[in-house]
Every structure is written in C-alpha cells, then in structure tokens.
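Note that one protein chain of the assembly has been removed; the remaining protein chains are unaltered in position.
Showing chain A:
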Amino acid sequence: MIEMKLNNFFLQHKGIYGTVVIIILWYIFHYLLQTAIIPSPIETIMEFFRLLQRDLLLHMFASLYRILVAGIISLILGVSIGLYLGLNEKIDQYFSPMIYLLYPIPKIAFLPVLMILFGLGNLSKIMLITIIIFFQILVTTRDSVKGLNKEWFYSIRSLGASKFQLYQHLVLPAVLPKLFTAIRISIGTSIAVLFFAENFATTYGIGYFIMNSWTRVDYVQMFAGILAISLLGLLIFKGIDLLEKHLCKWIILEKETI
C-alpha cells in the first residue's frame, strides 16, 4: 500500500516536472525568436482561460464527441470481428489478404469520398476516424487472440465452458491489455486525423478553431487552441489509464514483478 502511494506520488510529480520543463522551453523559444508566431506561455494560458468562458469549450466538446463516437463504433466492430477471426483460422484465411492490403493505406485520403457519400457534416468525419481506428483495433485483437497460450484453451474446455464462457473468462480478459495499447495509439491517430478533417465544412471543433485563428493571424488564440487540443488528448489518455488500472490489475502487478 505504502509502495503504491509512493508510486502515485512520483507519477504526479512526473506530470508537474514535464509541464514545467515544457513551459520553460516554450518560454525560451518565445524569448529567443522574438516573433509573434510564438506567443509567451503566460499570455497563451490567460487567453485560454478567457476563451473557455466563450466558445472554446464548445469546440472541444465537438471534437471530443467525434472521437468518442468513432472510438466506440470501431471498438465494437473491431473487437468483435477481431475475436471472431482470431478464433476461426479458416475464415481468417479469406479475410487476412484484404486486411493486409487495406491496413496500411492512408485512409485520410478518402475524406473527399466520405464527404460525398455521407455529407459534409459530422457523419463523414466520424466515419473517417472510425475506419482508421477500426483497422488498428481489428488487427491488434485478431493477432493477440492468435497468440494466446493453447493450454488456456485446453484448461477452460476441460472445465466445460460454453462458447460464451470462453469469451468471458479467457479471450476477452486476455486481449484487454493489448487492446488498451491499441486504443492509446488510435487516440493519437484520431486526434491528428480530426485536426485535418475539421478544416472542411464545419465551424465547430478544435481543429477548425486552430486553423481559423491562424487565418485570422491571431497567434495567441491559435496557441490557446493548441493548448486545448493537448489538454483534450491528455484527458482522454488519463481516462484510458484509469480504466486500464481498474480492469487490468494483473498486468500492472506483472510489470512490477518483472
């Protein structure tokens, strides 16, 4: 218990330490370059809080909404198809060539197609993020099921488990840690993609906010937007960490003992 508390304490300090160093570096750049394009951190932070009282929060929510909806859809689809393919090698044979070809394609290039098919609104943006994350989740899930220890399957079958119980007690918990890793990578990707997608046919979203500030040559506001998107990313990551800590206690113990 004491060890864990100490550990948490250290992690919190790591966060503060990282923030302080970055702000100092930022300030040095600002000071050395002496250009409006890098405003001072303090000015930016003040601007950020001022904007929060106006519509910045709305922009953040618009982006968060798109990421969450896309994330949930691709999780449901990616995990269920991934589990199915991972457990049914014969069927996977027919799908894996397609997956192999489609996986590395930069799907971001399909945004125009998606906008024609699904309209200019939220749907096409959500679809774009969904197809990108979907493949990451699908491939991770399928491969980690394939890598599972055969003994575990013997062991649960000898206890008389049904198909559902096999998923419940073995397959799902076993892929969870890798799934969390995939989700983390996906979130990073989807924020980047969103930034791009939000420059088209929308007036809400943090990506739009940043680019709009840029065209208006309002660099302080642009930096406040960058701060906002970073905080958004941080918030989502912390949420995932918390969930993982709760669901994968055993993995944390494993890391500690090795």
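A few notes on this one:
Just so we're on the same page, a contact is a pair of C-beta atoms (placed from the backbone, for glycine too) under 8 Å apart; a residue touches a chain by one contact, two chains touch by 3 or more; residues count from 1.
Throughout what follows, contacts and distances are computed from a predicted model.
The subunit not displayed here is recorded in UniProt as "ABC transporter ATP-binding protein", chosen from "ABC transporter ATP-binding protein", "NitT/TauT family transport system permease protein", "Fe-S cluster assembly protein SufB" or "Ion-translocating oxidoreductase complex subunit D".
Of the candidate positions A:Leu170, A:Leu194, A:Ile210 or A:Ile229, contact with the hidden chain is made by A:Leu170. Of the candidate positions A:His13, A:Arg50, A:Lys146 or A:Lys249, contact with the hidden chain is made by A:Lys249.
Think of the hidden chain as still there; on chain A it touches residues 149, 151-152, 154-162, 165, 169-170, 173-174, 176, 248-250, 253-254, 257.
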